[in-house]
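The complex appears here minus one protein chain, its other protein chains still in place.
And now, chain A:
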């Protein structure tokens, strides 16, 4: 087995993931690119498990399992944030989010919230 083949595959996957994160505007597509990067790291870990002689056997594969669990947690919280963003702004374009939303911009944001919740209509009101 020549380890250079999976290593180079992982490097190219990571590069494609970086490209996708920087290029895409849609937040869901950005999350997909992050998954590509996490997979590249997992591939590196599993391949390193075959090439490196570690004190503990199968350390790389155990780490890959841990990274998979972390990715599952990340995608859960990430999608909650994306859906909340869509509910507030009715758009998931990451370059339209104002990073410095001050109190002067508050009325605009509040009307957007009102419109969005009226448009969606199914927003859970909760015990208000």
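Observations on the structure shown:
Please note the rule applied: a contact is a pair of C-beta atoms (placed from the backbone, for glycine too) under 8 Å apart; a residue touches a chain by one contact, two chains touch by 3 or more; residues count from 1.
Basically, contacts and distances are computed from a predicted model.
You can't see one chain of this complex, but its UniProt record names it "NADH-quinone oxidoreductase subunit J", from the set "Acyl carrier protein", "NADH-quinone oxidoreductase subunit J", "Solute:sodium symporter small subunit" or "Amino acid permease". Panel shows chain A; residues 1-9, 11-20, 22-26, 28-29, 31-33, 35-36, 39, 42-43, 46-47, 49-51, 56-59, 61-62, 64-66, 68-77, 79-84, 86-87, 92-93, 95, 107, 110-111, 113-114, 117, 123-128 of it touch the chain omitted from the view.
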